[in-house]
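Every protein chain except one is present and positioned as in the full complex.
We call the chains A, B and C, going by the order they appear; numbering starts again at 1 in every chain.
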Amino acid sequence: MTDRDQISEAEHHEHIVQPGTYLAIILCLLFLTAATVGAAYVNLGRFNIVVALAIAVLKATLVVLFFMHAKFSPKRTKLVILAGIFWLAILLFMTLSDYVSRVDYRGIRYPMTQNVSAILPNRG
Amino acid sequence: MQSPLPFFPEEASSFAGNVDALFLFILSTCLFFAVLVTLLAIYAAFKYRRTSPGEVGSAVEGNTLLEIGWTVIPLFIAMGMFAWGAVVYTNFRTAPKDTLDIYVVGKQWMWKLQQPNGKREINELHIPVNRNIKLIMGSEDVIHNFYVPAFRAKMDVVPGRYNTLWFRPTKLGKYHFFCSQYCGTNHAVMGGWVTVMDPAEYAAWLSDEAGDVNPTSAGEKLFTQLACNTCHLGNGTGRAPSLNGVYGAKVLLADGTTVIADDAYIRESILQPKAKIVAGYQPVMPTFQGLVSEEQILNLTAYIKSLQTQPVPAKGAGIAPPTAGKK
Amino acid sequence: MHRTGALYGQFNTLEQQKDTASLGMWIFLVTEVMFFGGIMLAYTINRHTYFHAFAMGSNTLSLKLGGFNTVVLLASSFTMAMGVWSAQTGKQKLLTLFLTLTIALGFVFFGVKYIEYAQKFHHHLVPGRNFDITYCINNPSKCEDMDAAELDIERKEIDEAQAADPDLNAHAQLYYSAYFGMTGLHALHMVIGAGLLFWLLRNAFAGIYTPVWNTPVDIVGLYWHFVDIVWIFLFPLLYLIDRHK
Partner (left out) sequence: MSTTTSTINKGPALKLPEKNYLNQTYGIRSWLLTTDHKRIALLYLVSVTFFFFVGGFFAMMIRLHLLTPSGYLLSADTYNRMFTMHGVAMIFFFLIPSIPAILGNFLIPLMIGAKDLAFPKINLLSWYIYIVGGAFTLYSMVTGGLDTGWTFYTPLSTVYSNSAVAPAVVGIFITGFSSILTGLNFLVTVHTMRAPGMTWFRLPLFVWAHYATSVVMILGTPVVAITLALAAMERLFGLGFFNPAMGGDPILFQHLFWFYSHPAVYIMILPAMGVISELIPTFARKKLFGYHFVAAASLAIAVIGFLVWTHHMFLTGQSTYAAIAFSFLTFLVAIPSAVKTFNWTATLFGGSISFDTPMLYAFGFLGLFLIGGLTGLFLGCLGVDMHVHDTYFVVAHFHYIMVGGAVMGYLGGLHFWWPKITGRMYPEWLARIAALVLFVGFNLTFFPQFLLGYLGMPRRYHVYPPEFQVYNVMSTAGASILAIGYLLPMIYLTWAAFYGKVAGNNPWPATGLEWTTASPPPTENFEVTPVVTWDAYDFHNRPDLGLDIPGATPGVVVPAHGHD
């Protein structure tokens, strides 16, 4: 750790992404949009959502790396991005771990009637 | 009846001894560490008190070996507590097979309980001693929690789902039960008494007031009233599978999977018949959503349960062959 | 703290200042990820439980409008990126042009969103007391924007879904809760983004962004791209459920 890592990290020269790169990326994004719509019309069973999310992740990665210059940013920025993804994964997967491992998960959810008398007509 | 400064509530269920033993184990371990740290701190505070205004402490920075020691040793002890606790809890969440099932409905701010024979109580629960009791609990409005301190057991009662709570009372007597999940204005008075009785007394108490119908016969009547019997023929020749012996058994579904025909499955099949179609049958059953009450579902379930002992037809039962569902 | 030129008082160098601003924005975007993460979780669990209702709901959305909006938003991200490039290379005129384009595309997005929302209100597909999934098929005269063929398809879809999930009307509300919740929050972010873009544009006309100091353009760009990323996920999650029927 240098004494002033904040300076050393900032002093690297700003990388200017050129319009050509942007153009290539936007074309990729448009193509992937078409691909995701196309894939939705093919019956892949449970893999429809997998494909849709995979394409979305790919698109988001392109935006982050190039439009948002993450590819040319200091390590610290990349760490921040990874931390965000990691914590999002904690939120999603650890909660789902409860839901998928509940033995009685499927059969038990049903709408309740709010009207008490409809539930127990004979109550004294 | 109790000392003025009581510490332990009565131990009146099979869990109570386990929970208290575990509690005492954690308590003694914690006391050991708490006393140790406190004594060390007090000792140091006197031994190393400042004697002259300009005095400076020694130049110690730390000791890696010590750090590792006081990370690893507590870790092992904690794992011991965790494992013991997990064992007690798993036992508490896994009800045995031979339970006496009591249906519990929580609503703001009362408990409605129903014995297997249909006898109903409000804010009172009578149970026989030394029997495994299972409460099948639902809520009509908000989240409640059924808590019997003497049994060391509690479980939330959540609207929109069934939760179960089982215990085995071991001691005769009358014990408080509470709602222990905050549920609105009269949360604090939403409780009552559990009376643990001698089995003979319990039987006498059960048959005492004849006013209430038993759920199985009520369910049988409903089964005819709602015309369920026109399709679910007992001999398996109807448009719908025979229900003989189906309760608790594996059912083979149209999509090749199997499901255990438990209370939840039966309730779902009544309310959302198309959610799980038995293999070999058409989805022709109408939904009974809004047509049957909570209680009537319980009665129907009780009736279907009573069919467990009826002969299962060779064809048309819907019960999965023993090999299916292994994948 | 007083401003001395482009350097704020608490900083020692421009590099430090730019570095700080960019780090701050990235950290803020992480909080935004967690913010949307919560509603994504609610979506995931409900979609898993009530797939039929979600599929049915998704099929009532217009793929044409949704797809068009996706393209519009991607394009606005591109113009924003070009805006950042213009600022970095000192092309003041181009900067104002690209910022204007970005704002314009943002407003096209709002326009399309308005059409979509209005249609849902019109068709009684907003969660709440008047929600009725069968409103259009029961009152075809009130839904002039749907022709007979569309209504037939919708009737078939609703019948099928209802067969699998008798309480479709309640569960479909969960889909629309997700739809309005997610797109509403996204639109709110777009409104904030558009406000920031107007502020940038005003400053850009004043010519204060130079190759040496263009941090605000960079920072707002990050935000705008993030909003774009959210939509990249919302589009397949909301519009593309079970389209292959």
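Everything below uses one rule, namely that a residue touches a chain if its C-beta (ideal position, glycine included) is under 8 Å from a C-beta of that chain, and two chains touch if they have at least 3 such contacts.
Keep in mind that what you see is a predicted model, and the values were worked out from it rather than measured.
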Contact set (omitted chain vs shown chains) is A, B, C
In the whole complex, of B:102, B:127 or B:158, the residue touching the missing chain would be B:158
In the full complex, chain C touches the hidden chain through residues 1, 9-12, 16, 19-20, 23-24, 27-28, 30-32, 34-39, 41-42, 45-46, 49-50, 127-129, 131, 167, 170-171, 173-174, 177-178, 180-181, 185
Note that chain A touches the chain not displayed via residues 1, 3-4, 6, 10, 76, 83-84, 87, 90-91, 94-95, 97-99, 101-103, 109-112, 114
Chain B positions in touch with the non-displayed chain are 2, 4-9, 15, 18-19, 22-23, 26-27, 30, 33-34, 37-38, 40-41, 44-45, 48-63, 66-67, 70-71, 74-75, 78-79, 81-82, 84-90, 92-94, 108, 141-143, 145, 147, 149-150, 152-156, 158-161, 163, 176, 178-189
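Basically, only the chains that are shown with their structure count from here on.
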Dist(centroid_CA(chain A), centroid_CA(chain B)) in Å evaluates to 37
Per the C-alpha means, the centres of chain B and chain C lie apart by a whole-Å value of 44
Expected list for chain B, residues touching two or more other chains, is 271-272, 289
Residue numbers in chain C touching two or more further chains are 167
Residue set of chain C touching chain B in the complex reads 163-167
Interface with chain A, chain C side, in the complex: residues 13, 15-16, 18-19, 22-23, 26-27, 29-30, 33-34, 37-38, 40-41, 44-45, 48-49, 63, 67, 70-71, 74-75, 77-78, 80-82, 85, 88-89, 167, 170, 221-222, 225-226, 228-229, 232-233, 235-237, 240-244
Given the complex, residues on chain B that touch chain C span 271-272, 274-275, 283, 287, 289
